[in-house]
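Note that one protein chain is taken out, while the other chains of the complex remain in position.
== chain A ==
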Amino acid sequence: MDDLLQEFIAETRETLEALSGEIVAWEAAPDDRERLDAIFRFVHTVKGSCGFLDLPRLSRLSHAAEDVLAAVRSGERHPDTRLVNAVLGIVDRIGEIVEAIDGGLALDDSGEELLIAALDEGADATVPAAASLPMRSPTRSVRLNVDLLDRMMSGMSDMVLARNELARRLREEGADPAVEAALERLSTTVAEMRDTVTRTRMQKIDALFSALPRMVRDTAAELGKAVTLHIDGSDVELDREMIEMMRDPLVHIIRNSIDHGIEAPSARRGAGKREQGRLSVSARQSGNQIIVLIEDDGKGIDTDALVAKALRSGSRTEAEIRGMDERARLDLIFEAGISTKEVATAISGRGVGMDVVRANVEQIGGRIELTNAPGKGLSIAIHVPLTLSIISAIGVGVGEQRFAISRQAIEEIVSVRGEAIRIDVLGDTPIATVRDRRLPLVDLGGLLGLDGNGDNVMLAILSVPGGSYALAVDTVLDHEELVIKPSAPAIMMTGIYAGQTLPDTGIPMLLLDCAGIAAAAGIRFWREAPADEVADEVHAAAVSALLFDDLDGVRRLVPLSAIDRVEPVATSAIRMSAGKLRLSLDGRIVPLAAQGDWSAQPTAHVLRLRDGDTEIAYAIREALDIVDLPEVMLPARTPGFVAGVVAMDDAQIEVLDLYWLFGEHGDTGQRSEPPLCLLDGADTAWMTSFLKPVIESAGYRVATALDVSDKPAVVLTMDQVPQYFAPQVSVVRLRREVENAASDDSIYRYDRAGLLAALANGARV
């Protein structure tokens, strides 16, 4: 936001300087239309920016001036000297306030009412004198034309390439050390210059996103809707000019989403959605473009209404409409003068439609894509090219060839032989386990059909939209700053390259498109549904299960979703203690189920099964494979650790009964986040000393005061009226007397069973 403010100040100051001449000229000739327009544009711009930046005083002043000037423009009022004076008074005042904002000074707002009142017809001609301000210190900044930066940038790229070539030639011819040293110095300077020039053009897209929460909040409030905004990828860097060009389309799309997309709370309830609309704005780099994705869970676009509108407006004939597929119909939204909403609202219906949005995006070489799910939401993807032409990259080698990978995509680089790195094969698919993360593994040599040398394999962990994967390469070379140029269409068509470059070696090198490689390797990422997502949208898919040999030699299955991980443990960590088999694991004790003798070997494999906060371990002999769990299962005759039996390739395979296992072995008292019981009221001292141990042993966390983030599951009090009150938190009240004189729902304070039952009841509500 500070960036925006600084920009606003600089811009306003600059316009004011340019305007000072106009103002004087207008004063001399109030009928001069051009001067009037210039001043009108100024106050109009200031007004627009103020709304955005939340500067109410400036907003009020500029709004008043704009109204009057609009009246003059339309001929309703005549620009007499008094009016001109009043407007100029306001323009001066705007300048003063801007300086005050910049200097961080307070400026009292006395006289502003007078200034505004002076605009009225028939107002007194007195305009208060401007308050004198302390002189500001001159700021060390200039505003530059982006064209100039462009030229600088392309000159810089050529300079780097020329230096590379020079370096290569010198190396080939074996230059003398003095020349080498001079070249070295040149290289350093060029590198520094390049950094600086690049920075002048780049800006985090946060500059665009930071204003969104406020805007979404205000827009939603104006419309009486509730919208939660999710922002992702704020640190994606984008050309400064791109960011400016994206501002209007983005704002427009978001306003549209809230106005037309997301329904009113009552309609959402009716449609079985959460009352709060969900709007997500994210940015990511993909290959040589930036994708800004705006998704809402509103009602989507009603293509039928669009079609009807197009027919009515006469822009399309019925025959044309009939020939259109769904996508073409959807694209009607981009035609001038078409909106699904009958009545234009104050928010989005200002005569600017999606046609203008698309034009703006296309103007910067981008494109816009709609994905419409009627009734469920709309997702709009804006693709804009990455003008960023110098990137920091890591070179990787496969066989004889080198490729570049953008530093931005690399999470880390590890050696396969490093600790905590394993490569396994699931089915025929290799996977890498890096510390605790299990990642799909792509062998770059294999994918590209190049012969790797097989050993000395390094893994580059790459982060792509949706997830991460490991890319196996033979060698990792140095880090380089590379000038990336787009590749020919024939090369881009492969989908796995993002561009090409000529590094110092003089041998062309391709920049890999990490997302493209993932796609080419067939990796699909699925998003783990956010916790607050509606659960009933989950489709019944085949359940994956792990096939394993149990300790008693029987082959069994267990649903994969319950398995946290499979790991070897020393059998010495397994003990029969406190009446149960238990496994010591990472300093904790986890209940263990085993169907046979585990003590013969020094290590045993255990499945770590997890259900919410409860964890149990299940000792097995060997994990075999991941398979789809057959749907038909014959249930076991008696409840036990086997739920039933399924047929797989003519074999009868038993399936573990997770329900029974957790019921039998799970320690319910070991929840990682126990429910909170708040002791409230005057008698907390008694409750703390007498009741706390009892309540804690029943599995609650006890507190007498709440942290901000705490929400009690149940409140325990001895007062008639609890001090703490929140909806959906039940209150258990204790009484001192054995007899329930008031016949209310209170509980005698020494009634242990009654108290615990009431707590349990309350905590569940």
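By our rule, a residue touches a chain if its C-beta (ideal position, glycine included) is under 8 Å from a C-beta of that chain, and two chains touch if they have at least 3 such contacts; residues count from 1.
We take it that contacts and distances are computed from a predicted model.
Trainee: Which of the following is the UniProt-recorded protein name of the chain this complex doesn't show: "Sigma-70 family RNA polymerase sigma factor", "Chemotaxis protein CheW", "Sulfurtransferase tusD homolog" or "Cytochrome c-type biogenesis protein CcmE"?
Mentor: Of the names offered in "Sigma-70 family RNA polymerase sigma factor", "Chemotaxis protein CheW", "Sulfurtransferase tusD homolog" or "Cytochrome c-type biogenesis protein CcmE", the one UniProt assigns to the missing chain is "Chemotaxis protein CheW".
Trainee: Would you indicate which residue among A:Ile491, A:Leu560 or A:Leu706 is in contact with the undisplayed chain?
Mentor: A:Ile491
Trainee: Using the touch definition up top, pick the residue from A:Asp31, A:Glu165, A:Glu696 or A:Asp745 that touches the left-out chain.
Mentor: Spelled out, the listed residue whose C-beta touches the missing chain is A:Glu165.
Trainee: Kindly state which of the options A:Thr501, A:Thr614, A:Thr684 or A:Ser746 is in contact with the chain not pictured.
Mentor: Answering carefully, the residue with contact to the hidden chain is A:Thr501.
Trainee: Among A:Leu510, A:Val569, A:Val590 or A:Leu629, exactly one should touch the missing chain; which is it?
Mentor: A:Leu510
Trainee: Could I get the residues of chain A that touch the absent chain, sorted low to high?
Mentor: Answer for chain A: residues 158, 161-162, 164-165, 401, 447-450, 485-494, 496-497, 500-502, 506-510, 520 touch the chain left out.
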